[in-house]
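Here the complex is missing one protein chain, while the rest keep their positions.
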Amino acid sequence: MKLFEFEAKKILAEHGIPTPRGALASSPAEALKKSLTLKPPFVVKAQVLVAGRGKAGGIQFATTVEQLSQISGKILEMEIKGLKVERVLIEEKARTKSELYFGIAVDRSRRCYVAIASTAGGMNIEEVAARSPERIIKLSVDPIFGFRNFHATKIASDLGYSGKSMMGLAGIFHRLYRVALEYDAELIEMNPLVETDDEDFVAVDARIIMDDNALYRHPNFRERLFEEKKTELTHEEIRARKAGLAYVKLEGDIGIMGNGAGLVMATLDTVQLHGGKPANFLDVGGGASVDRVAEALKILLSDPRTSVVLINILGGITRCDDVAKGILEAKTKTSSSKPIVIRLVGTNEEEGQRILTQRGIRVLNSMDEAAREAVKVSRKKVS
Amino acid sequence: MKLFEFEAKKILAEHGIPTPRGALASSPAEALKKSLTLKPPFVVKAQVLVAGRGKAGGIQFATTVEQLSQISGKILEMEIKGLKVERVLIEEKARTKSELYFGIAVDRSRRCYVAIASTAGGMNIEEVAARSPERIIKLSVDPIFGFRNFHATKIASDLGYSGKSMMGLAGIFHRLYRVALEYDAELIEMNPLVETDDEDFVAVDARIIMDDNALYRHPNFRERLFEEKKTELTHEEIRARKAGLAYVKLEGDIGIMGNGAGLVMATLDTVQLHGGKPANFLDVGGGASVDRVAEALKILLSDPRTSVVLINILGGITRCDDVAKGILEAKTKTSSSKPIVIRLVGTNEEEGQRILTQRGIRVLNSMDEAAREAVKVSRKKVS
Amino acid sequence: MESFFSEDMRVLVQGITGTQGRFHTRLMLDYGTNIVAGVTPGKRGGEVHGVPVYDTVEDAVRRNEANASIIFVPAPYAAEAALEAMEAEIKTLVIITEHIPIRDSIEVMSYAEKRGVIVIGPNTPGVIVPVSCKLGIMPAHVFKEGVVGVASRSGTLTYEIAAELSRSGLGQSICLGLGGDPVVGLSFVDVLGMFERDPKTESIVLIGEIGGNAEEQAAEYISSRRYPKPVVAFVAGRTAPRGKRMGHAGAIVMGETGTAESKIDALKSAGVDVAERTSDIPRLLSKSF
Partner (left out) sequence: MESFFSEDMRVLVQGITGTQGRFHTRLMLDYGTNIVAGVTPGKRGGEVHGVPVYDTVEDAVRRNEANASIIFVPAPYAAEAALEAMEAEIKTLVIITEHIPIRDSIEVMSYAEKRGVIVIGPNTPGVIVPVSCKLGIMPAHVFKEGVVGVASRSGTLTYEIAAELSRSGLGQSICLGLGGDPVVGLSFVDVLGMFERDPKTESIVLIGEIGGNAEEQAAEYISSRRYPKPVVAFVAGRTAPRGKRMGHAGAIVMGETGTAESKIDALKSAGVDVAERTSDIPRLLSKSF
């Protein structure tokens, strides 16, 4: 789960990491009022949970409070990558001497956290890693030994700092690691971490992505998973999440559901291979009940972009008869006339297929065949 | 540093360990008032930082609020092992089905924490260990792996509990370990941990001794080291502690100071070997300044029980000239005429000895000689 | 499969009294798996399908000499269960549980490495050796005894592919689910090593998906040591957008990392046949015989 920039900064500040002075505003008037306690020049930053807001005009500078108010108004009217800007963060602009990057991420292949630092702050760290790997310092963290003060010191020293600056920087690194653990971050970064003219350090941008699976340890954040305005999710994605379904919205017109993440991904790929365009990814999970299947199908049928729905079920724990009943229920409730292509095999497949064929619904046996069929139907619809 | 029972229980309760309902009172009236929200029968417990308060009458039972008030008054007038009872803890008496012991201590030889449990609760655990070792369960805690839930489960299971009781008990054990770490306890125990008639568990007595060396991590408690009423220390001990001196009050009449814990202990032993009785242990530490030596000597000279003071210095980092100056300063400031026997060798010994002999003070060269001399002087004084 | 699928495997089921644990214990017993004990704290003395239940792994191991464990414990307690198993000297661990926090999995893997324990999962369907032993939750009927070793990051997709193989007369020597989480125990590289040493396995199917770089590492391993057995691969998620989790916690393209293209390219460069459709896999495999 992504946290907003202002939230991440609040957490960092609470843990002793310097952040710029600033305030949150949801109207130009509020921005104006709150800016009175701040010193110009200012920066106004859209609080949205997508990358690339800078390029989209979501970060702008102001030298006077009037200008700040005006810019805030402009940004608050924006929609960035489909997300409406509800709030801006107004801050004092840091007097930048140099920009650093520091973050903690998960290293999947070493199966540990990794601390990443660079003097190329303010840039996309992956691009830096690709283009100038010599500017990146990485340190794998032994999960049991932990990221100690002396590891932080080593990194700060290797970045070229010495004396008081090095000690200050090391302290910030070490505190960020503690935040990462405390908040179960799968990614946490300060980018840029700015060294100011007076040789202090301040986290000018901060990002925290919490591990969804650990949210039971963070009840304050848990409910947010289901609030549209506090996630980067669409309305459909929130609805699916509430039903316990894994759903991702895509650009096409063929609605797709199945059981098992890998199987659904493969279904998407097969559809595309046949020239079709998936409208979504939807995994009903293992052992889905009649109700869950019905809710999943309802979400797909109610999506206006969808011309056809492809259902691909390979029953293991999931029972084909339950799936069939769920399909019927959704069809009845929505009274949608959109065509549905169904592949249904595995546990209780005879019963499941019987339920559907009795109602005149055709059932296919192979994924490939079903994908081809769905693409064919979608082409007819579109043409 | 020892915590009061009521403090230890508060900490336990905050960490989800059940303790009896109760309240603190410093007068019979307060006890009466606070008891109105409690259900009889009651127990009234003196809050003093010494062991054996039960035998001294510091724990008594009451069935009515009137009786409780009366008993509280009686206990609040007590002095237990030299410590005035300032407060009593009044509590609902637990309906005891059985009594357990559970604690976490430091195992010096294995260099780790050890969890200790027994079905012989309410008794001195060391006596149980000596007499019925089969009733004691010990589990060494790997410092890196930690004391996990399953360790707690194992102990609860080995104590003979099963099902819900076992799970509840294991939860309490596990929480106590977390308290131990969080509070840097060198000893923490629940004794007895009572199993009630309705098969719940409640920590009827609790004890926490914090590691003095870790108090910098617990600023709330740190200042208490120097408050007489919040420690088991005498006035002299507090005064010495404030001066950075290690001081322990003893029963005899020969005041003893020296540099280095082992050396001072050996000095005490040698004095006793010669038939004398030490009035105290006082270690000025390594590299003591003139002021520290003077303050140490002043404490000893002002102790009315002291007939003679024995100073035993073997200068390493400590300089004999500094010691000599400190001695002169204390003698001047206190204008005490108590005899002082001095052994002063090591770094700058010629200078140190010269400073004293110039003022007519004799200086000896061996610890044994000095101890014999001090005993001789004390005998004269007493007779 | 020498290293962990020995003849004398004595299996423990952690979380045996839960719905999942109970259900799959029945199915595993039916398949012939040698389940000797179960553990659920607080349930000592009970039985599940004739299997005795204990409070602690230590107790279960001491009394039944279990040396492998399969974990059905809910996510908040699963890592703890794994640590308990390792402390009790269990040497093979299958963690079925989904949704274990990454921080917990990292700790488990770190201990496993230090103690030389093989961990399969978490978030795995487990492992099956048709037709002798099953340590998992996969539907047994799709698997057939044979010479193809299958390793996969996905559950249902593995069943799909195993069914295709079985239908085409290509039985399996062993099928392993590595787990759909970002941090899992056995990797493709580990499993390729095992398959190489396993005399029964003649060819290999790797079923990958987006996220991480396990497939790239497998490709590197295959090409660097001129891997001696034929390998066919399938990678799910060509159509997946960046930055979105596709069902599995581990199935996510972060920036430029973990795309299907990158994996497919790497595998192809290493000489691995990569199937476009699952239905192509039997044909590609047959080619190699």
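Which chain is which? They are A, B and C, in the order written, and residues in each are numbered from 1.
Throughout what follows, a residue touches a chain if its C-beta (ideal position, glycine included) is under 8 Å from a C-beta of that chain, and two chains touch if they have at least 3 such contacts.
None of these values were measured; they are calculated from a predicted model.
The shown chains contacted by the absent chain are A, B, with contact judged over the whole complex. Considering the whole complex, the residue from B:78, B:246 or B:361 that touches the absent chain is B:246. Of the candidate positions B:27, B:96 or B:124, contact with the unshown chain belongs to B:124. The residue from B:4, B:113 or B:201 that touches the chain not shown here is B:113. Check B:117, B:208 or B:264 against the missing chain and you find that the one touching it is B:264. Only one of A:167, A:187, A:225 or A:238 touches the absent chain when the whole complex is considered: A:167.
Considering the complete assembly, subunit A touches the hidden chain via residues 145, 148-150, 153-154, 157, 162-164, 166-167, 170.
Residue-level contact of subunit B with the missing chain is found at 51, 106, 108-109, 111-113, 124, 126, 130, 142-144, 181, 184, 186, 211-214, 216-217, 246, 248, 250, 258-266, 268-273, 278, 281, 283, 286, 314-317, 346-347, 366-368.
As a convention for this text, only the chains that are shown with their structure count from here on.
Set against the C-alpha centre of subunit A, every other chain centre is closer than that of B. Centres computed as Cα averages put subunit B at a distance of 56 Å from subunit C. Chain contacts: subunit A has residues 144 touching two or more partner chains. Multi-chain contact residues of subunit C (touching two or more other chains) are listed as 111.
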